[in-house]
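Have a look at the structure below before the remarks.
All protein chains but one are shown in place.
Lettered A and B in written order, each chain numbered from 1.
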Amino acid sequence: METDAPILLAAVSFLSALQMARLARRVGLCRLAFNIKPPSVTGPPEFQRIFRAHQNCVECYPLFLVMIWTCGMFFNEMTAVVGGLVYMVARQIYFEGYIKSGEERLLGFYLTLGDFAIMSLLTVIGLLRGILLKYFQIQL
Amino acid sequence: METDAPILLAAVSFLSALQMARLARRVGLCRLAFNIKPPSVTGPPEFQRIFRAHQNCVECYPLFLVMIWTCGMFFNEMTAVVGGLVYMVARQIYFEGYIKSGEERLLGFYLTLGDFAIMSLLTVIGLLRGILLKYFQIQL
Partner (left out) sequence: METDAPILLAAVSFLSALQMARLARRVGLCRLAFNIKPPSVTGPPEFQRIFRAHQNCVECYPLFLVMIWTCGMFFNEMTAVVGGLVYMVARQIYFEGYIKSGEERLLGFYLTLGDFAIMSLLTVIGLLRGILLKYFQIQL
């Protein structure tokens, strides 16, 4: 094992994967509760909401991974770790809100968006600084 | 190219991406067989099952990638390579089972789950050991 590898970033990635697994399990438990057997994906509004809440997390997840790793490698590891933990909290709020009603998903949705916006900005700074240094020998 | 890069882990990741592409192609062939033109996603139960089997693999895939890379970087590369190959077999069994019936997806599903559970445990050990070493200079 490399001791200089970004281990906290890896730890947050791993925790976020466990969170995704738990959200998937919640959808599975909801299937059991309403007796909705796969491959069916239709059911009462309660099931539709938890199903879509999970799908939205599935859609966001690879973007999130790219975001924290580019931010962590080229801006700053600790910042990306914090960004990753905020993302996990935002997604949990989104998921729990969406279960209650379509409107209540919005708080977690905007938190996710804000977290992505800040991480994106920092990533752009880190990438530009890194490209200037590597290819143009300009140290900012 | 770095000669110390985890090339076998990369090779397994690449093979798993090819597997995902082949599963997607199977869904496409099933569309043709039943003449279900995109964007429609409804059809006979046979199509519903293969469609959902693929979707489930899509949902699992980013988790799997995080898992084998954290396990491979911070526990042991070869263990993660084996875990990755077992995952690919488990997913194939899941997919072929699901095509036959909703119940027959369960064997591959539990195999996937078991593989994830073991890799998770080893990853936790590797991450804790690595964090103790890097941030607390404690060698276990």
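As a convention for this text, contacts are C-beta pairs under 8 Å (C-beta built on N, C-alpha and C of every residue); 3 or more make two chains touch, one makes a residue touch a chain.
These numbers come from a predicted model, not from an experiment.
Only one of A:Ala21, A:Ile36 or A:Met73 touches the absent chain when the whole complex is considered: A:Met73.
The omitted chain makes contact with chain B at the following residues, 1-3, 5, 7-8, 10-11, 13-14, 16-18, 20-21, 24, 37-41, 54, 58, 61-62, 65.
Across the interface with the omitted chain, chain A contributes residues 45, 48-49, 51-53, 58-59, 62-63, 66-67, 69-70, 73-75, 98, 102, 105, 116, 120, 123-124, 126-127, 129-131, 133-134.
Everything that follows uses one rule, which is that only the chains that are shown with their structure count from here on.
As a whole-number value, the distance joining the C-alpha centres of chain A and chain B reads 19 Å.
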